[in-house]
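For this depiction, one protein chain was excluded, whereas all remaining protein chains were kept in their positions.
Labels run A, B and C following the written order; every chain starts at residue 1.
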Amino acid sequence: MSNLNSLLAELVTANRILAREGVVDTFGHVSLRHPERPDRYFMSRSRAPEQVTLEDLMEFELDGTPIDLRGRTPYGERFIHGALFETRPDVHSVIHNHSQTVIPFSVTKTPLRPLSHIAAVMGSEAPVWDIRDKFGDTDLLVTSMEQGRDLARAVGKGAAALMRGHGCVVVGSSIRVSVFTAIYLQVNAGLQMDALRLGEPRYLSPGEIERGGQRQLTPLALDRAWENWCLRAGVSKG
Amino acid sequence: MSNLNSLLAELVTANRILAREGVVDTFGHVSLRHPERPDRYFMSRSRAPEQVTLEDLMEFELDGTPIDLRGRTPYGERFIHGALFETRPDVHSVIHNHSQTVIPFSVTKTPLRPLSHIAAVMGSEAPVWDIRDKFGDTDLLVTSMEQGRDLARAVGKGAAALMRGHGCVVVGSSIRVSVFTAIYLQVNAGLQMDALRLGEPRYLSPGEIERGGQRQLTPLALDRAWENWCLRAGVSKG
Amino acid sequence: MSNLNSLLAELVTANRILAREGVVDTFGHVSLRHPERPDRYFMSRSRAPEQVTLEDLMEFELDGTPIDLRGRTPYGERFIHGALFETRPDVHSVIHNHSQTVIPFSVTKTPLRPLSHIAAVMGSEAPVWDIRDKFGDTDLLVTSMEQGRDLARAVGKGAAALMRGHGCVVVGSSIRVSVFTAIYLQVNAGLQMDALRLGEPRYLSPGEIERGGQRQLTPLALDRAWENWCLRAGVSKG
Partner (left out) sequence: MSNLNSLLAELVTANRILAREGVVDTFGHVSLRHPERPDRYFMSRSRAPEQVTLEDLMEFELDGTPIDLRGRTPYGERFIHGALFETRPDVHSVIHNHSQTVIPFSVTKTPLRPLSHIAAVMGSEAPVWDIRDKFGDTDLLVTSMEQGRDLARAVGKGAAALMRGHGCVVVGSSIRVSVFTAIYLQVNAGLQMDALRLGEPRYLSPGEIERGGQRQLTPLALDRAWENWCLRAGVSKG
């Protein structure tokens, strides 16, 4: 397989993994920057991630214009992805999800912070972006580049941002990095919620976050996780 | 398939989906107003939703009289459905369930309110109906049109009402709408319960509820969800 | 099948159902009073309920003496069952389990009380029996008729008692009744735990408990549940 074909297969697999691990349900999506044309990205047509196949993948310009529509309906919120690829040249994959473990942190003042060493990959804190601050009453969906860019500003140089009453966005230098980060952001949210019942948790220190983030995102850890998640999702290692 | 046959197949599928997504267990039911005779509705005989097949479907007059009994036992609480079809001409499908995530909100003073944009479909708040207020000590089951009509008054023009110590009722303009609303009412209940642990949640504003409700109930969102739930429940898209 | 054979098949099924519904794990057991000889009962040899087959069933006298050992090892806690059959002529099936949802109520002062109409079958409250009160430091297991009889006194005329730091015992007039009660005791424990997070729950009134208990234990409700649980556990309706 060419590098591109292999990455597209990996994108399909990422959809299945995120569904299997409970990060996405009917909604949510994952994208891949075109490996040869950084001004384009790939993402499924409007379909639940658990059902996505190679044939569902579409190609887009960063502003969300489909290259090859062929009668398919794209995700209405694809601007999240384009805006992040535009703002962050280091980002090659973006995930948007409605994780039920993460959302509670988007509507309260308790910041989501890493307390598990693996969650060091999320950085020191996940900022909360509220679409209402700039756009007032909406249906909370990100349906324009203007909204996407505002969200991208909230992400800044970080790995993730929560979206108030909606979900979160996670970015990574590759599909495996964004999937890993999205899953352990969710794991950490569950751990933090339980720890808060028991008392004030001890979070990772800045030094631990830096060292832990580096360690977790080595191919050794990423590939071990990827192999495991593929098998659990019932797909080949792609 | 005729329109009627296609809707009846969808009704069977709705039973399976609600079971798969944990909205109903052994108890709970979903009905469909007859598409050509608004004074009648269809619902399974007394059977767990996970087991319902086409052969189990029965036809009823709005007062609960079975059209074609054939020795089958109808649900004892079918009056919930008839009373809502009677009161609400816009309603074409009714769901009654004992969702374990929703019930806690039926016995305390904390109102169930939407904080997730998708849960905008439930409206601004789910009122709690207590059978005891009018009927005193009962087994809490709705076993007469009088009780059903009292419950229908609590639902009013809304999409749902909780039933104290029992469960809830959800209505929709179609099967897909009622199923979607019942599932995301449950999702929101779980999110709200977790958010309340973290602090006072920020709920959707009235404008967000209105815009979000419209957006979520477009065919695009409904059909994407339906396809996904069918596949998860192991049934064809029906 | 004779009545006895049919009941023994049902006893095997009960084991599988209780495992599938998460009421028992490796430990826990369910018994049946001999339908023709009230001074005897049947129960599996020492084996996880999920694995029990017809060949594992053993017959016992009420004091726990095996009728037909054939080299098999009986459960060490069978005295729970014998003592309840001895004390309660109306009881024909006993379940002992370590439900993880129920145990928290056995170690705190918050009484487990019915708030869901279906849980009316548990009665007004599940008393907590503490083996330590009479027997001091033990391994908490009920390994003699003396201990079993003390536990039976705590159950009294009720349907269940919690066992401090250990689990609970549930009794019924038939296998289907004891299984139904054990499952909805667990469901209610989960509901009550969640409701307590939201505020002081409104529990069922004495009149509701009486009416609800009668209604839920009719063949209509019991058989609907049994059929559903059989199918979920992957066994025929037996």
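Rule of thumb we're sticking to: a residue touches a chain if its C-beta (ideal position, glycine included) is under 8 Å from a C-beta of that chain, and two chains touch if they have at least 3 such contacts.
What you see is a predicted model; the values in this text were computed from it and never measured.
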item: Omitted chain's touching partners, listed by label; value: A, C
item: Identified contact with the non-displayed chain, of C:Ala9, C:Leu196, C:Leu220 or C:Val235; value: C:Leu196
item: Listed residues A:Thr73, A:Ser116 or A:Ser144, member touching the removed chain; value: A:Ser116
item: Chain C, residues in touch with the chain not shown (by the definition above); value: 25-27, 46-48, 50-51, 73, 76, 98, 100-101, 103-105, 107-110, 132, 136-141, 164-166, 193, 196-197
item: Residues of chain A in contact with the chain not shown; value: 115-118, 120, 187, 190-191, 194-195, 197-205, 207-208, 211-212, 214-216, 220, 224-225, 227-229, 231-232
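Just so we're on the same page, only the chains that are shown with their structure count from here on.
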item: Superposition of chain A upon chain B: rotation angle, C-alpha, nearest 5 degrees; value: 90
item: Length of the line joining the C-alpha centres of chain A and chain C, rounded to whole Å; value: 46
item: Separation of mean Cα positions, chain C and chain B [Å, integer]; value: 32
item: Chain A residues counted as touching two or more neighbouring chains; value: none
